[in-house]
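A single protein chain has been removed from this complex, and every other one stays in its place.
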C-alpha cells in the first residue's frame, strides 16, 4: 500500500468527502487560499471553489457558529479551530449550541458537523498551544470525540466524522503530523466508537490515544524483550468510549495502565479507571496506574516540557510496577 | 447563632471582604444598581461606590478579562459569570489567561481573582442554564474550585476565595439559594482544599458537594434507620481535592459512593474513583459506585428533569447495593 | 417609516420604501400582533397558575417588530431568535398548540418538552431555534445565511437579538463575517431599552445601536419598533437588497419591554414616567387606532379577529393541557441524531 504522511491522509479524506457530497464544505483560519496553516487543505479551494472552501477571520466563536448554522440550513460543514487551546473561544457554540441542539429540539434539529483541531503537545509550543483538553469535550453529551494515531486512522476517522449526523470533534496531534505509513486508497472508513488493539498482549493493558499510542507501542516493544506481553489498546474514539473493548482487555490482562498527555487529575484516564472500579473491580490484580502529565500548565522550556509529558519509559515503569517486576 | 439564607451569607461575605480590603471590587451583569440578578450584591453599590461595584454589559469574556487585568494592576476582583453554563463564553480568559498567568510568567504575575457563578440545576431551567461543568475547571491547573453546601460554608469559603492569591471559582447552587441555617457573624473563614465530614459513619462513604450534600445527608438519615451508618464527606473544595480526607474515609468504611449532578462520564466522580483505584484499591470491599446524571443535556420538562438528577433514593440504593443489603 | 437614526458613516437603505400596505395586509399584521399579545398574556397567567414550569420572558409591547419583520419574509426564509422569541415564532408561523405544549414541557411540544420557552425550534416553519444564551444565535444565523448563499437557495435569514446581546463578542465576529462575505442576512436588534435590569445607557455608550453597522461597512438603520409599518418598510427594503445579493444590514428597532425581564420580576428599576410614555406608544393600540380611524374599518371587524384569536389561544391551551408529558424513561432519547 502507498504511504502517506499524516497530513496528506487528512487532505485526502477532505478531498474525497467533498467530492462525494456537495453539502460538505470547509471553513477556518487560513484554510482556503493558504491551504491550511499546516497544509491539510491544500488544493481544496481550487477544486471546490470559493463558496465551499472559506478563509475566515480570526473569530473562533463565529467559526463554530458558522458550522452550527450551516448544518441547520442543510450543509455538512467541516470547520477548523486551529489549536485545541483555542476551543476555549468557541466553547459556547460547541457545547451550548452544537452539542445540545438535537436534544433540546427533541430531535428536530440535526447537526452533521465536523470540527477539526490540533493538539500541539510536545513541540515546545508553550502553555497556550499545547493543551490536551479532550476530557472536557468527552464530558459533553451530544458531541463525539475522535483522536487518530496513524495516517490511515486519520483518513478513516475523518471520513466517518464527516458522514456522522452529529457534531464530531477530530483531534490531530501536531507531533504526528509528518509521520508516514500506509493508507488505503479511496473508500475507507473507520467506525466511530470502536477501539483497536494495536498490539495484543496478555500481561497488562495500556490504554492510549493519538500521539501517546506510538509511545505505548514503544514501551510494549521494550517490555516484550523482557518477556512481558503488553496489550496496547488505541481508543481511536474518546467519546463514546468503547467500554466493551476496555473491559474485554482488562478481563484478559487484569492490569491496567492509562497513558495520556493531559494533566492527570480529571483527565480521560480518570473515566477509564472509574469505569473499571465501578464495573470490573474484581478483574484487577493490581492497582490501576495513570501515566499522565503533572498538574501544571505546559511549560515552554525544553527540559521542563521534556519532564512534563509522559514518555515510553514511564509507561514501561508503570507496567513493571503493576507486575511487581 | 443567627440564621441566614444562603444568598444573605454570600452578601455578608462580600460586604465584609470589601470593607476589610479596599482592593476588593465586584463586577458583573446586574450586580451594582440591581443588587445582583439574585440579590447577592444588594447594598454593595451604596456602601462602596460606583468604582468598586460595577454593572457590566453582557460580555462574559470581557468580565473575566476585567478580572485578570484588574488583578495584574493591583486589585482583588470578584466577578460574576451569572450561570456556570455561560462560563463557556469566558473559557479563554479563565483557562488560557487567569489560570496560566502565574505559571507562564514564572511566578512574576499573580492573580487574586474570585469568579462567582451559579449552577442552576434542578429548577427546570433547561439545557443552557443547568449544567454542572465543574469537572472542566478542576482539570485546569492554576485554578481552584469551591462549591459550598450551606450558608455558613458559602460565607466561609467565599471569604477564603477573596483572600487567596490565585484565581478561585466559587460555584453556588441555585437550588440552595434560599436555604437557611446558622452562619457565624464577622470573621469566619473555611480553608480551601479541606473537605468536611458532614456526618460520620462506618459502613460506607458518600462523597458529595454543593446541593448534592443535602440529598446525601437525607439518604444517610434514612439508611441510619435501617442500621446502616453512612459517612457523608462534603468536599467543599473540588480543586485541589482533599485526597487525604477521601482516602481516610474509604480506609474507614471500605465502600465508596460518589454523587453528583453532572453527567457521569468524565465527571468529578471519575477522578475520585480513579484515585482510589490507583492509590487504595485494597481498601475497597466492593465496587465503587457513581450516582450521577445520565449522559444527556439537561431536559426542561419536569418529569424528564426529575428523572435526570440523582435523588436521595438513588444514593440510598447505591449504598445498599455496595453492602449487598 | 420613522427613521430615528442611521448608521453613522454607512450607506443606508433610506430611500423611500413602498411603505403603503394594503388594508388586508394591515389586518393580517394586526392579527399577528394581537395573537402574540394574547398568547403571551395567557402564558403569563398559566405560569402564575403553576401550569408552566420555571419562567417566561414575555415580549409584550414588542409585537410590531416580530410582525413587521416576518411580514417581509417568504415562508422558506429562516429566522433565528433569542430567549424572548415567542412573538418571532408566532409571526413566522409556529403552531400555537405545539408552542404552548412546549412551554408546559409536554411531549407534543415543538421540542418534545426538552427545551421549553427559551428553545422553541420549528424547522418546518424556518424557525432554526430560540436560544438561552444571550447572543448565541447570532453566529448561528450567519452560518445559516452562509449555507443559503453557498447553496444559492434564495433564502434570507433574519437574526433577532436584543440590545444587551449586541455587546457579546459573538455578535461582532458574526457581523464582520456576514458583511465580509455579503451574506443574505438581516440583523434585527430589538432594542427594548433594557438588558435584564440594566438600562441601555449602563451597558452601551452609543445611542443608536445601528451605528455599529459602520464597523463592518454594512448599512444600518434605526426605526421605530412600535410602528409596524415602519418596521415592515425598513425590513422589506433590506430583504430585497439582500435577496439581490447586496449583503447584510443591521436594523435596530426601538421598542420597550413592557413586562419584567422574566415573569415575576418586580421591575423596581423602571420609572413611572417611562412606563407611561411607552404606554402611549403601545404598538397594538397604535395600529388599531390607525385601522379604525377616519376612513378605516369598523371596530367590529377587529373584534371579530380578536374573537378568533381568543379561541385559537384557548384551543392551544386546551391542547397543551391535555397533551401527555414525556415519559421519564425517554431522558436519553434525542441526545444524538436518530437515537
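Letters A, B and C mark the chains in the order given here, with residues in each chain numbered from 1 onward.
Everything below uses one rule, namely that a residue touches a chain if its C-beta (ideal position, glycine included) is under 8 Å from a C-beta of that chain, and two chains touch if they have at least 3 such contacts.
This is a predicted model, so every value here is computed, not measured.
Contacts of the undisplayed chain with visible chains (whole complex): A, B, C.
Annotation: of A:21, A:55 or A:165, A:55 touches the absent chain (contact as defined above). For the options A:33, A:244 or A:282, the residue in contact with the chain missing from this view is A:33.
Screening B:14, B:45, B:75 or B:292 against the full complex identifies B:75 as the residue touching the chain left out. For subunit C, the list of residues touching the undisplayed chain reads 8-9, 167-173, 176, 179-180, 203-206, 211-212, 214-218. Although one chain is not displayed, its contacts with subunit B can still be listed: residues 23, 25, 27, 51-52, 54, 56-57, 59, 61-62, 64-75, 77, 92-93, 96-97, 101-112, 141-142, 165-166. If you put the missing chain back, the residues of subunit A touching it would be 29-30, 33-34, 37, 55-62, 85-86, 88-89, 123-129, 294-297, 299-304, 306-308.
Operating definition for what follows: only the chains that are shown with their structure count from here on.
The chain with its CA mean position farthest from that of subunit A is C.
Set side by side, A-C and B-C show the greater C-beta contact count at A-C.
Separating the centre of subunit A from that of subunit B, both taken as means of CA atoms, is a distance of 30 Å.
Remark: subunit A and subunit C have CA centroids separated by 40 Å (rounded to whole angstrom). Centre-to-centre spacing of subunit B and subunit C amounts to 37 Å, using the average Cα coordinate of each chain.
Among the residues of subunit A, those touching two or more other chains are numbered 92, 96, 103-104, 141-142. Residues of subunit C in contact with at least two other chains: 109, 111, 113-115, 119, 131-133, 136, 169-170, 335.
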